[in-house]
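As you look at this complex, bear in mind that one protein chain is not there, while each of the others sits in place.
Then we have chain A:
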């Protein structure tokens, strides 16, 4: 038994390096996409201290608007812009209806409010677009399709063009956000708010505006994540389960760190695929559903604030 757990998988990795590379690649791609969803959480948590449970449904919602509008005859790129506008409207409505009345409430209350938002959006989305799963409009958005097989290491490695595109687009998105946060005026304001609400208010930064901006930014991240995940596995409400996958990523990286979200995403993505492929068969498979959480949990025991999280110093 010990041999099977600790030695055999590694021997297998050494014997078939192409499979290992393939698994690693798949892990990295899904890791990037997890990171993209986790990024939406981090943006909102950083700027407002709200743990936004609705991020998952925002991903579904954005993708649904895009596909739904296209099916109604709107050109693909106009639909993309309209979906972005819809996320802006959502951000404004959320700020006005949910966040503003709940200022100064404990974290758990705001967390619950995003639960309410989740349920509302599920009902709303299904009411308008119906609950059927549908195809993402990959061709119309000029996303590449097809696969390339690279012969290497005594086997062949299969690269989905879409995955490559997803990784590239996600990286660009993350880079843009990093620039936005560090170089622009609004980015500085966002960081100020993240540091201290009171201090930010006292130097004349409008909290309400900031909230709209971060929710809109999170909405845009959700839109991109929705397109990418939608292209991989179709647009349906079951997609929001993927958002739950972003939670261990957050734990691993720390709730407030953008690099943490990215590195956490990659670790979880790779760890999950390796675990599923090499160790999964030992226990009957399907370990992907919980492995990420267990990795995160074990990691937490060692470093409770996550990789890049802020250490909370408690005083009495």
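Here is the rule we use: a residue touches a chain if its C-beta (ideal position, glycine included) is under 8 Å from a C-beta of that chain, and two chains touch if they have at least 3 such contacts; residues count from 1.
Keep in mind that, in the parts below, contacts and distances are computed from a predicted model.
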item	value
"(R)-2-hydroxyglutaryl-CoA dehydratase activator HgdC", "Acyl-CoA dehydrogenase family protein", "Branched-chain amino acid ABC transporter permease" or "Spore maturation protein" - which is the UniProt name of the missing chain	"Branched-chain amino acid ABC transporter permease"
Listed residues A:30, A:118 or A:160, member touching the removed chain	A:118
Identified contact with the non-displayed chain, of A:11, A:89, A:201 or A:294	A:294
Absent-chain contact - pick from A:20, A:220 or A:251	A:251
Residues in chain A touching the chain absent from view	51, 97-98, 101-102, 105-109, 111-113, 115-124, 126-127, 131, 244, 247-248, 250-251, 255, 283-284, 286-287, 289-290, 293-294, 296-297, 300-301, 304, 306, 314, 316
